[in-house]
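One protein chain is absent from this view; the other protein chains keep their places.
Lettered A, B and C in written order, each chain numbered from 1.
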Amino acid sequence: MIVTLSQGAEVDSVRRELAGLGLWVSSVERSQKGDVHIVVGRGSTAVDPSLIEKVRGVSSVSAPSSAHPLVDAHTASVDVGGYKIGPETPALIAGPCSVESEDQILRIARAIAPHGVRFLRGGAFKPRTSPYAFQGHGRQALSWLRRAADATGMKVVTEVLSEQDVGAVAEHADLLQIGSRNMHNYALLKAVGRTTKPVLLKRSMAATVEEWLLAGEYLLNHGSRSVLFCERGIRTFDDTTRNLLDLGAVALLAHVHGLPVVVDPSHATGRRDLVRPLARAAFAAGAAAVMVEVHDDPAHAESDGPQALSPSDLASIAKSAFSSEAA
Amino acid sequence: MIVTLSQGAEVDSVRRELAGLGLWVSSVERSQKGDVHIVVGRGSTAVDPSLIEKVRGVSSVSAPSSAHPLVDAHTASVDVGGYKIGPETPALIAGPCSVESEDQILRIARAIAPHGVRFLRGGAFKPRTSPYAFQGHGRQALSWLRRAADATGMKVVTEVLSEQDVGAVAEHADLLQIGSRNMHNYALLKAVGRTTKPVLLKRSMAATVEEWLLAGEYLLNHGSRSVLFCERGIRTFDDTTRNLLDLGAVALLAHVHGLPVVVDPSHATGRRDLVRPLARAAFAAGAAAVMVEVHDDPAHAESDGPQALSPSDLASIAKSAFSSEAA
Amino acid sequence: MIVTLSQGAEVDSVRRELAGLGLWVSSVERSQKGDVHIVVGRGSTAVDPSLIEKVRGVSSVSAPSSAHPLVDAHTASVDVGGYKIGPETPALIAGPCSVESEDQILRIARAIAPHGVRFLRGGAFKPRTSPYAFQGHGRQALSWLRRAADATGMKVVTEVLSEQDVGAVAEHADLLQIGSRNMHNYALLKAVGRTTKPVLLKRSMAATVEEWLLAGEYLLNHGSRSVLFCERGIRTFDDTTRNLLDLGAVALLAHVHGLPVVVDPSHATGRRDLVRPLARAAFAAGAAAVMVEVHDDPAHAESDGPQALSPSDLASIAKSAFSSEAA
Partner (left out) sequence: MIVTLSQGAEVDSVRRELAGLGLWVSSVERSQKGDVHIVVGRGSTAVDPSLIEKVRGVSSVSAPSSAHPLVDAHTASVDVGGYKIGPETPALIAGPCSVESEDQILRIARAIAPHGVRFLRGGAFKPRTSPYAFQGHGRQALSWLRRAADATGMKVVTEVLSEQDVGAVAEHADLLQIGSRNMHNYALLKAVGRTTKPVLLKRSMAATVEEWLLAGEYLLNHGSRSVLFCERGIRTFDDTTRNLLDLGAVALLAHVHGLPVVVDPSHATGRRDLVRPLARAAFAAGAAAVMVEVHDDPAHAESDGPQALSPSDLASIAKSAFSSEAA
């Protein structure tokens, strides 16, 4: 945002008034002709330009047009398979990292459904850093997942990795997940958009908030009905947690942009001992849903066992989610 | 942590059992003699080595001795000027960025005390990126701050920047603040330690958790009675908030290390519109205290007006802090 | 790497000997039984384990098996369409960001070929952060590029974004580029690998060196004949350059791993005024090739004009590349 001053305005006085409104001055720029412009930093409190125009000494306020109009028009609450997810209707998404067998996914589904979990997650296609690691049971796992969800009254959330699998995944899932490694995979975003299905869009490990919103714009522009933005931790320099959970971005999307946000504390920290407090903090920051990994036998999980909760650990997270106070 | 396997143990089976306990395998290493060691990653769930020794196939478990024994022995709750700060006794620290006049600090102190704030913060010495920016009213501001706190039954929290001011600050403050820019200033840590007073130690913008704990060890080793670890956001690549609030580190220090943690959502985000949800999230993650900037006339603040709350905004934060549920 | 000590060995003496060899001690770990292990940090000088075994007090040295055996076996020099790229045969890859018309690409090809450029780059498919930005002229641009290269005796380097375009791109290009946004797009890596063609693999904005090597392993494991690793800047907190060029990683891949490395100083900095010194620094650090954007009319470029050089600017870069001293 650029605030242009009137001839003869007192710069310091305008600066202070802007500060009083919650705006950071990123620079004061002058032309040879004597025009004075104040550039407002992006990390400022969101303020209506019309309020700024009323400040004494301000001649005009210029703002960029949004680069993501469809995201801006998106609602805070969305419908996924008949269930609402939004600030007034917090949700839990739970399930194993990988779908390992029809029996496993059904057993876990039955264990978590009683805790109020309405969205069953599980990986059929797994993005793995190593070509030699287990890559998921693929298309057959989609059917197992669908049947387990149907048997327990849940909806299916699962990741799609390849343009070629979009059709099969869309056929079985209620909510298609784009993983953090594919947030910038525009070919996949377009293909998933064309299915029109709701999408859970994970933030890339190093995406700015603006890039994340623009990835959502790709989906909406190509047909997606709705997008849930999922924060799963970004990459940084500390190794005591696997990633750094950015709850500031969650609060920003929820409270300033009015978008539905999902938080994945399992991937964000990788530590079972931190999932519970961070799930609770996620709801406090404005998340509409929390997604956690649950396994009934983590010592035999095919992937990501260390971060998985037991079904019974879900109880306390469900309490944070569904206590009246959380809304 | 290194897990050494017994002769003939099945590596994959041990790996899975470790995963089941919440441990990430960072590497499996073999010697020419045939010894097999599994290195457990630092970002793993905290698990007692004796539990690991019981896993079939494990011959021995080696662990490093801690580099910060005094921090490890520190209590989760501390006494500052007669008031407790700890998980059972959440606290609010509030006040202006800079102490601007005796009248200003007294006026703000009177406005915030009724909300349950027992710790009055305010800068007498200000660390400023530019040599031309306002550097604080110095020693006289210390007296103003002390009198305002005394008049309202509060305790004084203020930053010390120079070894030469340590004596004066210690004389007026109940809790000495080391700012994020000085977390690695070992000469200052030693001087502050020698006063024996409680210290609020802000994490440096790019400090690992281990470095932050070691800075605390410097303080305790040189005499500090107690240290409160304050998370105020770390530096990263996004500019929609000024810094990135690391609530994962807060949960880690509070729940795994059992330390008293303070969160400063004002500096962490720089945005007035995000302070409230993040203060609430901070308590949910395990913070013992939240520190916020409050100004009764942000348009005339001498520094950091954009992130300051009004005294009345404190009410809702006080509610998160002092509701029975938060503890 | 884990160095296990003999019974009764003097730990400090072994530590010092390891330091003398260029190894950082990341931790010293002890079991209850009295075993002592020294963990060597990953950022240590590469040292043959057999040298370490000779240190007095060392009982055995354990090392992980490599996660990327095919990358480890890769040569430092590769053949692309009959031309060698390697430390002894430095190369320049140049061309416009986007292929805009048959005329444009031919004109630029003719302007750069005389400077010793043997690889013509140009985007037919462009990965764009915004869905509303120009996405490239697609398949027809591939033919334009091919004809321009053939007419000037150059080889074609171009990016592929979608699994569905892999066939078409492989038909027209000599070297297939995987962009930084797709380094983690495993479906694309597999499809490109199956063409067996040489690949230029850009490092993702936040990829560790290990993840980058593993992405190379995906390619080789699925069939790629050879991989050139391209450093194009990583994401960090400073905004005076668009990205941060990691020449340390370039030196590591070239000198320690013996791999062919390409550096893209245009994308790394985004600044025309820094391309020349950084191209020169890249060769000094060990790069086998430098890739730069060149446009003959940057004021009318369809993308990335600000970082493009003019054909005549190439002369000085060609001098750094092809002076005998650079090899």
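Basically, a residue touches a chain if its C-beta (ideal position, glycine included) is under 8 Å from a C-beta of that chain, and two chains touch if they have at least 3 such contacts.
As the structure is a computational prediction, the values presented were derived from the model and not from experiment.
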Touched by the hidden chain, restricted to displayed chains
A, B, C
Of B:Ser13, B:Ser59, B:Ser143 or B:Ser162, the one touching the omitted chain in the full complex:
B:Ser162
If the hidden chain were put back, which of A:Glu10, A:Glu29, A:Asp72 or A:Asp150 would touch it?
A:Glu29
Spell out the interface residues on chain A facing the chain that's missing from view.
1-2, 4, 27-33, 35-37, 39, 49, 53, 60-65, 235-237
Applying the definition given at the start, please give the residues of chain C touching the unseen chain.
16-24, 41-46, 206, 208-210, 233-234, 236-242, 244-249, 251-252, 254-256, 268-274, 277-278, 280-286, 297-301, 305-307, 320, 325
Missing-chain contacts on chain B, rising order, are 67, 127-132, 161-164, 181-182, 184-188, 204-206, 211, 214, 217-218, 221-222, 235
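Here is the rule we go by: only the chains that are shown with their structure count from here on.
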Same-residue or different-residue interface between chain B and chain C, half as cut-off
same
Could you say which chain's mean Cα position falls nearest to the mean Cα position of the entire protein shown?
A
With chain centres defined as C-alpha means, what is the inter-centre distance between chain A and chain B in Å?
27
Could you give the separation in Å between the centres of chain A and chain C, each centre being the mean of its C-alpha atoms?
31
Residues touching two or more other chains, restricted to chain A: which are they?
206
